[in-house]
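Complex shown without one protein chain; remaining protein chains in place.
After this line comes chain A, so read on.
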Amino acid sequence: MSKKLSRRQFLTYTLGSTAGFLGAGMLFPMVRFAVDPALKKGEGGNFVDVNLPLSEVTDKPKSVQFKVHKKDGWYSFDEVLTAWVLRDKGKILALSPVCKHLGCTVSWESNPQFPNTFFCPCHFGRYTKDGTNVPGTPPAKPLDHYETKEANGKLLIGPLLKT
């Protein structure tokens, strides 16, 4: 084979790259547009006052509901979230009720068979009081928890810390 570029090959390359350039110029904005949700940063959460005096946070997990402002594309609304709030070794925890197996909702001692645990009805997932998954049950990770703050003797709940 000769090293020289044949006229046919030269034309193939030039036409090919021109077409590729034009095609990319057309497709790039559209693809960037389509994948934008995957590249957007999540909203930095604010802390909300959940109207719970710190004195009412005890060793026993308590289900607390609070509202956060949520923006879903062009649609904004107040989303009602739940956290299991408790004091564990003096530290305040606000656990997310979303099961780390496949996303069902866990509650405290909802199954009489399993006292002193968070229980998930979907596939019998269990967590200890501090949210640690019980080995041998479906969840492979501990429950996520919300950031918390204290102000004027009241509890504030912030963004979810994902593990």
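Brief remarks follow.
By definition in this document, a contact is a pair of C-beta atoms (placed from the backbone, for glycine too) under 8 Å apart; a residue touches a chain by one contact, two chains touch by 3 or more; residues count from 1.
Throughout what follows, contacts and distances are computed from a predicted model.
Name of the non-displayed chain as stated in its UniProt record, restricted to "Acetolactate synthase small subunit", "Menaquinol:cytochrome c reductase cytochrome b subunit", "Molybdopterin-dependent oxidoreductase" or "ABC transporter ATP-binding protein": "Menaquinol:cytochrome c reductase cytochrome b subunit". When the missing chain is restored to the complex, the residue among A:Gly42, A:Gly73, A:Gly90 or A:Gly153 that touches it is A:Gly73.
For the options A:Leu5, A:Met26 or A:Cys104, the residue in contact with the chain missing from this view is A:Met26. Residues of chain A that touch the chain left out of the display are 26-27, 29-30, 32-34, 36, 39, 73-75.
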